[in-house]
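A single protein chain has been omitted from the complex, and every remaining protein chain is retained in its original position.
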Amino acid sequence: MSEFIQLVVAGLTTGSFYALVALGYTMVYGIVRLINFAHGDIFMVGAFIGWTVLTAVAASHMPWGIGLLLALILAMLLTGGIGVVIERFAYQPLLSAPPLSILITALGVSIALENGVLLIFGAGFNTYPHLIGSEGFMLGGAHITNIQVGIIVLSFLLMGGLYLFVHHTFIGTAMRALAVDRDAARLMGINVERVIQITFFLGSSLAAVAGVMEGLYYTEINFFMGFVVGLRAFTAAVLGGIGNIPGAMAGGLLIGLLEAFSAGYISSRWTDVIVFLVLIGTLVIKPTGLFGERVVERM
Amino acid sequence: MIKPILYAGLPLLMTLGGAAAFADTIKIGVPVPLSGPYASAGVDVLNAAKLAAADINASGGVLGKQIEILGEDDACDAQQGVQAAQKLVDAGVAAVAGGYCSGAALPELTALHRAGIPYILDASTNPKLTQLGFNNVFRTIGRDDQQGPFAAAFMANYLKAKKVAVIDDNTVYSKGLADNTVAGLKKLGIDVVYYDAVTPGQMDYSAVLSHVASLGPDVIDYTGYFAEAGLMAKEAAALHLAPKLMGGDATDDPTLIKTAGMAANGWMATCAPLPQFLTGAKDFVTNFTKAYNTAPGPYSVYEYDAVEIAAKTIKSAGSTDPATLIAALHKVTDYPGLTGNITFNSVGDRAVASYITVIVKDEAWAPYVKQTPAGQWVPVQ
Partner (left out) sequence: MQGLLNRPISAAGIVALAVAAILPFFCHNYIVDVALTIVTYGILALGLNIVVGYAGLLDLGYAAFFAIGAYTTALLETLLNFNFWETIPFSLLFAGISGIIIGYPTLRLRSDYLAIVTLGFGEIVRIIATNLDITGGPNGIYGINPANLLGHDLTSPKSVYALGLVFLVCVLILVIRLGRSRLGRAWTSLREDENAAEAVGVPTLRVKMLAYVIGALIGGLGGSLFAARFGTIDPSSFTYAQSVSILIIVVLGGRGSIPGVLLGAIIIAGLPEALRFLNLWREFVFAIALILLMLVRPQGLWPARLRHIAPPSAEDAHATPHAEVAEQIAETTAGEPDVLLEARDVSRVFGGLKAVSNVNFTVHRGEILSIIGPNGAGKTTVFNCLTGVIPPSAGAIIWNGKPLAKLAPHKVVARGLARTFQGIRLFDNLTVFENVLVGMDHRFHVSLASEMLALSYARRETHLHHAAGRNWLEFVGLTAQAGLRAGDLPYGDQRRLEIARALAGQPQLLLLDEPAAGMNPTEKQSLMGLIRRIRDLGTTVLLIEHDMLLVMGVSDRVIVMDRGQVIASGSPSEVQSNPRVIEAYLGAGEDEDEDSLAAVSEGAVA
């Protein structure tokens, strides 16, 4: 029983990271029908910006609480900005080109981000300062740390906030309108380019939060860290039904749990196979993912 | 640890490579990953080669000529590895000393074998490389099947473990070491309660660790690399796990301590005697750190020995002819290298490979124990 609880907590923790990153995939896909392969690397860039800020804070005798907040805010703003810049220069000119061209551009952006960070920060591992210890409490025989609870709670707050934003604000409504029909949205007076930029900004900021949290929790970051998380998050987004926000959250948590259970009860070496088989099985039974809307097409 | 290399190492590499190209030199090729995820390890190896060449050239070179290091990027990839090797052959190297990933080293070795050029490996511990029957392969590092039994003996005899869990990361090196460790443990009658692989890069190993801990091992031995080892040390502490933690030589890295912080204390690793703990290698560490503004990597010292052996053998053989050189290399006995005395056996492996253990104390690596020829465990001085 204690092992089971331990696995659930581990799964929810990693699942929270996946879910936050998956939101970016799903929002961008919903609006511009692009699988943004660079999104995992955006997450990595967020982690590095957070690291840079915290390293500077460490040198300046600033209180850690303020430093942490500063790191989070700066990482969100800068990463969001990078997301917008990438959209503006690499994706926007290709929005009306064949979908595969923009996909290849996204792959190019991914390689460029990874190697850009490698050139600036080096190929090795950088480590976050050990700000948060492993204090915690016992629950049903399992050890749970405070930071795990913090990560899960913060992720849920952010996901809930995003859901409210998309459903209860003007910009959120505009985003949903774009997702249904970009041209119609434009005719209704929506500034389509602006809404797409806001989408990229939000998605990248959420990934940055995940990046900083990952840095704080696991402490080690490197230029390649976005690959595994990006792949998992992309899987999560598709499993939940790409384009669907609650689907991405559920998909992320589900993948996290699946990963923990397969590592705990089967074998970590088969984790990826199990995750992909579950995904393929789900899509065969329900081709649009767990929460995906049916596709609209008229003959 | 890695960052300064870029600023210090890279320009140096380019200027050295460019300036020496016109002189009449003896060329030694170094195929290592210079791009991709293993680039930093490759740079550490290449820098050691350059340092060795600089030292040799400062004392007059070999056969009246300067040694020139030609670094080529193999990106840890089979196709690029072959192309790198072929490029070195075409450039007229007398010998090749380097390599990092077995996946690239093997095709490189095949290409060099065809060209009849000796290949002295500095980092590939996989036994297969010297079992192919090629006469042109040598290595300055020990093999997995030499380290594995040592690790097993350490756990059984020194740590007095009754039950052991072995985890690898499904890479060539890690699996090889784990296989040999498990075989050693079984020979000593130790109960291996868990032997399986994790997927590197997954960050969260708490699921595996809590499962492993539930099987009640006295020691958990992770044969993978330091990045995951650091995470495991940290996560095991958060889970309040009882078993002792240890790893192979690839966990012996400062990053493990940076990642795990206090939780790293008590982590043990088996490794070849590192330059830091070798009296003869103190100068190497100082010089390397001065030249590249960073401490040497785990394989730097083996590369230094590999280049030195190549140069010294060219000198003693009086020729850069590859066939003569291969024959001469097979005769190397008790060469006093930084990593101890080197004798190549008939297949090109080191006849005697010695190992020690190290431990993290107060968030720093410290020498721990070694085995005397009589089998006693004594502290490393």
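To keep things simple, chains are lettered A and B as they appear, and every chain counts its residues starting from 1.
By definition in this document, contacts are C-beta pairs under 8 Å (C-beta built on N, C-alpha and C of every residue); 3 or more make two chains touch, one makes a residue touch a chain.
These numbers were taken from a predicted model, which means no experiment stands behind them.
**Q** Looking beyond the chains shown, say which of A:Ile49, A:Ile198, A:Val238 or A:Leu290 touches the absent one.
**A** A:Val238
**Q** To test your reading of the contact rule: which positions on chain B touch the chain that is missing from view?
**A** On the side of chain B, residues 6, 10, 13-14, 34-36, 39, 72-73, 76-80, 82-83, 86-87, 89-90, 101-103, 106-107, 110-111, 114, 126, 128, 132, 170-172, 174-176, 197 touch the unshown chain.
**Q** Considering the whole complex, not just the chains shown, which residues of chain A touch the missing one?
**A** Within chain A, the residues that touch the unshown chain are 29, 33, 35, 90, 93-94, 97-105, 107-112, 114-116, 118-119, 123, 231, 234-235, 238, 242, 269-270, 272-273, 275-277, 279-280, 283-284, 287-289, 294-299.
Following the convention adopted for this analysis, only the chains that are shown with their structure count from here on.
**Q** Give the list of chain A residues in touch with chain B in this complex.
**A** The contact residues of chain A facing chain B are 3, 6-7, 10-11, 13-14, 115, 118-119, 121-127, 130, 134, 136, 142-143, 145, 214, 218-220, 222-225, 227-229, 259-261, 263-265, 267-269, 271-272.
**Q** Where on chain B does chain A make contact in their complex?
**A** Listed in rising order, the residues of chain B that touch chain A are 1-3, 5-6, 35, 37-40, 43, 170, 196-199, 201-208, 210-211, 214, 227, 230-231, 234, 237-240, 255, 258-263.
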